[in-house]
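Only a single protein chain was left out; the remaining protein chains are all shown in position.
First chain written, first letter: the chains are A and B, and each begins at residue 1.
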Amino acid sequence: MSRIGVFVCWCGENIARTVDVDRVVEEVAKLPGVRCAVNYKYMCSDPGQTMIREKIASEKLDGVVVASCSPHMHLKTFRKAAQTAGLNPYLLEVANIREQCSWVHSDRDEATEKAIELIRMAVAKVKNNHALQPIKVPVTRRAMVVGGGVAGIQAALDIADAGYEVVMVEREPSIGGKMAGLSETFPTLDCSQCILTPRMVDVGQHPRIKLYTYSEVEAVDGFVGNFEVTIRQKARYVDITKCTGCGECSKACPLKKNKSEFDFGMGSRSAIYMPFPQAVPARPVIDKNVCAMLTRGKCGVCAKKCAAGAINYKDEDKLVKEKVGAVVLATGYKLYSIGKQDGKIAGYGEYGYGMYKDVIDSLQFERLLSASGPTNGEVKRPSDGKTPKNVVFISCVGSRDNAKGLTYCSKICCMYTAKHTMLYKHKVHDGQAHVFYMDIRSAGKNYDEFVRRAIEQDGAKYYRGRVSKITEQNGKLIVRGADTLAGTPVTVEADLVVLAAAMRPADGVTELAQKLNVGCDQFGFLMESHPKLRPVETNTAGVYICGAAQAPKDIPESVAQASAAASKVQITLSAAELTREPEIARINEKTCAACFRCFEACPYHAIEKAEVRNRKGELVKRTARVNAGLCMGCGTCVSICPSKNADIEGFTEQETYAMIESLI
Amino acid sequence: MEFCVDNFMSATMQSDSISLLESLAQTKFADCYQCGKCTAGCPRSAHMDKTPNQIVRMVQLGEVDAALKTDAIWQCVSCETCTARCPKNVDCAAVIDALRQVSYERGMTSKQQAAVVLFQKAFLDSVRRNGRVNEVEMIAQYKLEGFAAMRRLGFLFEGAMLAPRLQMHHKLHLIGEKVRNRDLVRRIFARCMDGKE
Partner (left out) sequence: MNLGYYPGCALHGSSDDYQQSLKACFGALDVSLKELDDWICCGATAAHTLNHKLSIALPARNLALAAQQGCEELVAPCSMCSLQLKKAQKAISGDALLAAEMSRIVEAKPDGARVLNLIEALERVGLETIKTAVKAPLKDLKVACYYGCLLTRPPKVAEFDDCEQPESMERIVAALGATPVAWNYKTECCGAGMTMADEDTVLELSQKILADAAAHGAQSVVVACPMCHVNLDMKQSAIEARYGTKFGMTIYYLCDLVGLALGLAPKTLGINRHFAGRIA
């Protein structure tokens, strides 16, 4: 005979206002198997938990039902309390009489009846519960960071400084990300590279960081604590162990007019090139699509010039495997491309980007401002190299635009636009900056003062209104906008137009996310587990996200999130073994027919095809087997198994049917 | 001047008018976040008494009467640039149309814009009579009604210099065409405009 204890919570007024908790206790006490039933104002409080523990001891309970708020809130709290009192925690169930009852109904009688029924179901379930033990999974105490921008760098350094080995995978030939290409950062106007490159060097020299640059994640196998990642090291055609970084190859290369990726097309580079002078690693790479030797078998000048003999035209992609226990995705962003893109996101034909040379985007303007940029930090028009005297900055290009397809606010543009006006003014003293904006979003520390400085001290003209069209006439860009505050259209004849394009997730992120079973939102940003309380975790255990890959954000936020992700990684790697909740699938291997429909259906690839052999090693039968580390307990295998051999511990068919039968 | 909601219509009348306008324009006023892109692209905004975004704003605030009385709604040339570029998919051109339709129906059209209103009226009247526009007949009505409203002799003769050239190129058709089923045309007009049937 069961000895179940039922504890009904008032949750202050949240439950008690609608549900008659006294009557509930009266009724459920009559249920067969219920030893005691009490109610209390706040079950989750210390006295409430103490009550549960004391009753478990005094009434020798073998099962507990707490009727309270959602199990998401306090299931763990109550189970811990039960465990302390010596009861297996999985013999405790929560009946949700708040979110599923008192918060959604107003009729007191009906709500009370429903609460009683919910508890009746929970009691029926608990009677059928088995005691379960948590699952232990071994942990590879190494981490991987995908993405070498400021977020990835911060995460890698934090994890490595904490004593763990980190494998960093970066797609470009150098780490540094977008921040390495910025001129100065808001609100301090620190030189971007000056504050980043020390960190980059730290990463490059750290004894515990293994850096793969010009590499991408090819495949991921395994589960939390036990990932095996296949990395594709793309062919550089330069042996970076031999290369001294002298730069003679780039100087000698005859093909100098290729659009530089680092300068976002504003400058040129040779076919063999160092991404930028402060690159880590400071080694060149050959662009195999333009190199004469690699495409036509001619030239070879760089190899002749190389004193170290580091050029290798026969280089090939290599696949390397690394075992890690946790993965951090810090893949960063790219800018909205303004022209039409992938059919779903419309472009801005009205702004002439791509048609008019002097209409550029914000990252391109950063390169013009940067002292190490293609114009050595002088602001020059791309069309004729003249100094622009009137520069128009347009905010919200691509963002906050339902008609074009990206509805979100890109967060950083108001701030960097103000910064652009200030940097422009500092370089061109007689220049005039014009900004067309809808709102100013400057919510960080010293941010609003920064924007006001741009307007009040550096003379930027701000017009509140969007721009409808840009045309080119006699070398000038005619910008037709509006100022809704004065109620008038505003036309500016500009020498240069800078479009503050929206931040979007980097290319290839959706494919990478799929390899790791991480979700993306409708815009392609990586999905956090909970927007408020779990911003750096994902729904896949062991995979964490940080930085602009998760949502548009600035450098301080990216760095903060990176450290947050690093701390989560350290939790995962903190012990040699990981404990997982045992509420996962279980397959009866004796009677499994090995049809493997569960294998096909499992979204986490957590089912293995296993063989059962006898003592002689002969094959007895095949069976499906659950990988306890990967299984997330979704129940798909249970519903698909035609022979009813799959079940979920803690939510078995028997328990579920008991709940249903208790209602009939 | 303060915008006091009570000064204009009573609350019920306001919300009725707003619902009417929204159903005519098939667009929600609340969607507009006043970015001004419509005003920026409007070829007439520099000449308007209220710019397109201001017109929408007035309706958002319940100032429907004021919007109905503006010159701006009649200055609009229906180029649809505002609608094409609106980032919130607000059909701004349809909003202006809706305001024109209600303004005309309630006899609230701006006096300064009489010429525009009377031109459209003369056009529709000609269609109502014949099923197709008879240009000479339409212009005659426009000129007479316009003169009666504006009392400006010059109005009668504006554009008259074009007539000889039109005649020279055989473009002046004194007698217009009439469709056969004019009765149906009249019934269509009656059902739409006079509320009959």
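Operating definition for what follows: contacts are C-beta pairs under 8 Å (C-beta built on N, C-alpha and C of every residue); 3 or more make two chains touch, one makes a residue touch a chain.
Treat the numbers as computed from the prediction; the structure is a model and nothing was measured.
Student: Which of A:E350, A:E528, A:E557 or A:D647 sits in contact with the chain that's absent?
Tutor: Final answer for the missing-chain contact: A:E350.
Student: Which listed residue (B:I18, B:A84 or B:A149) would be found touching the missing chain in the intact complex?
Tutor: Residue touching the chain left out of view: B:A84.
Student: In the full complex, which residues of subunit B touch the absent chain?
Tutor: Touching the missing chain: residues 24, 26, 43-44, 47, 75, 77-81, 83-84, 91, 93, 97-98, 100-101, 104-105, 115-116, 118-121, 123-124, 127, 131-133, 135, 139, 142, 158-159, 162, 165-166, 169-173, 176-177, 179-181, 184-185, 187-189, 191-193.
Student: In the whole complex, what residues of subunit A lie against the chain that is missing from view?
Tutor: Considering the whole complex, subunit A reaches the absent chain at 348-350, 355, 471-473.
Here, only the chains that are shown with their structure count from here on.
Student: Cα centroid separation between subunit A and subunit B, in whole Å?
Tutor: Taking the mean C-alpha position of each chain, the two centres sit 52 Å apart.
Student: Could you list, by residue number, the parts of subunit B that touch subunit A in their complex?
Tutor: My answer: residues 33-42, 45-46, 50-51, 53-54, 81, 85-89.
Student: Can you tell me which positions in subunit A touch subunit B when the two form their complex?
Tutor: That would be residues 350, 396, 400-404, 438, 464-469, 480-484, 487-490 of subunit A.
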